[in-house]
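Next up is a structure, given as structure tokens.
Every protein chain except one is present and positioned as in the full complex.
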Amino acid sequence: MEILLSVILGFMIIGAIYALHANDLLSAVIAQGIVGYGLVICFLHLRAPDLAIVQIVVETITLIIMVAVVLDSSRKELKTPAGWKGSVNVILGLVFIGFMIYFFDMATASLDVFGEHTLRMSQTYIEQGAQKTGAANLVTGVLWDFRGYDTLGEATILFTAALGVLTVLRMKGKK
Amino acid sequence: MKGLTPIVKKVAQLMSGIICIYGIYIVVHGHLTPGGAFAGGIILAGAFILLILAFGSEVIKLRKEETGSSMSESIAILGTLILATVGLLVGSKVFFHNYLPKGTIGELVSAGAVPIYNILIGIEVAAAIITIFLALIIFKEEEEQR
Partner (left out) sequence: MTVYFMCFFLFLVGLYGIVTRRNLIKIVISFTIMEFSVFLFFALIGYVENGVAPILTKNLPENPVFVDPLPQAMVLTAIVIGLATSAMLLAIAIRLYKKYGTFDIREINNLRG
């Protein structure tokens, strides 16, 4: 399982790096689709069918919106002259990434080995979740019964994001 | 926005009905099978986006649709809040308390209030995504007219 996931993740990383360096914005958007659809396959192999269904539709709609925006404006990537500012940016980014790798290495020490996961709280959810909520799909049970507050908050964020889009696009600019 | 050719229109008409039924199935069976409110809501939104892309529409008609979708979004989230607040007044006085009878596991009418939350949030998610999409399209149309 680990080898299969590593291969798919390798493809996703190649797609992500290509998306950042493409000269045409349309091909960058499509290369971002590699990452999204690779994620769907990963979710299916990780036994998460709920996530796979959501992700495949979300990725399609994201691509539709991004392609519409890119076609409506300009497709050309900016010509970046290799000035000293650009190289300072790249060097700062690499130093930052080095720090992040160091801290991630420290943080993974406390994680379980991949595939041997145990969590005290989840044991209760798995053993008694079906009796307590009456839902056969344990994910929905957790979502709407044990963690109802969280889900209400996320629904509120969705509402706020829709309001934000309306506000940004309806605003009349200064003349 | 102009629509596409008649062949595309007919195929979109036939497909969007099937996609709509599939989305409703996923929302209603959310507590039994994979899926649920978020997945089904986005599939419903996808069916409407397909119709809008295939048929195109006048800006005035799109504005009317946008008002409807943002209204149904607000009403759905208000319904969720009311349903959750009733749990505060009934039974063990807990917000989001599942006070309806549970039924047997595996039947369509079971799990208390979970299917009702699923349906309400399904409407909310679908309406939010449609609102965002319509806002982008109306912005584009208005810029072209100017």
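A and B are the chain letters, set down in written order, and residue numbers restart from 1 in every chain.
In this text, contacts are C-beta pairs under 8 Å (C-beta built on N, C-alpha and C of every residue); 3 or more make two chains touch, one makes a residue touch a chain.
What you are looking at is a predicted structure, and each value in this text was computed from that prediction instead of being measured.
Engineer: Can you list, in ascending order, the chain B residues touching the missing chain?
Structural biologist: Spelled out for chain B, the touching residues are 33-34, 36, 38-39, 41-42, 105-106, 125, 128-129, 132, 135-136, 139, 143.
Engineer: Where does chain A touch the missing chain, residue by residue?
Structural biologist: So the residues of chain A touching the missing chain come out as 1-2, 5-6, 9-10, 12-13, 16-17, 19-20, 25, 28-29, 32, 35-36, 39, 42-43, 46-51, 54-55, 58, 61-62, 65-66, 69-70, 72-74, 77-78, 80, 86, 89-90, 92-94, 96-97, 100-101, 104, 108, 111-117, 119, 121-122, 125-126, 129-130, 136-139, 141-143, 147, 150-151, 154-155, 157-158, 161-162, 164-165, 168-169, 171, 173.
We take it that only the chains that are shown with their structure count from here on.
Engineer: In angstrom, rounded to a whole number, how far apart do the mean CA points of chain A and chain B lie?
Structural biologist: Chain centroid spacing, chain A to chain B, equals 22 Å.
Engineer: Can you name the residues of chain A that touch chain B in the complex?
Structural biologist: Going by the criterion above, the answer is residues 49-50, 53-54, 57-58, 60-61, 64-65, 68-69, 72, 130-131, 133-137, 139-141, 143-145, 148-149, 151-152, 155-156, 158-159, 161-162, 165-166, 169-170.
Engineer: Mind pulling up the chain B residues that touch chain A in the complex?
Structural biologist: 26, 30-36, 38-39, 42-43, 45-46, 49, 53, 70, 73-74, 77, 80-81, 84, 95-96, 98, 102-106, 110-114, 117-118, 121, 124-125, 128-129, 131-133, 135-136, 138-140
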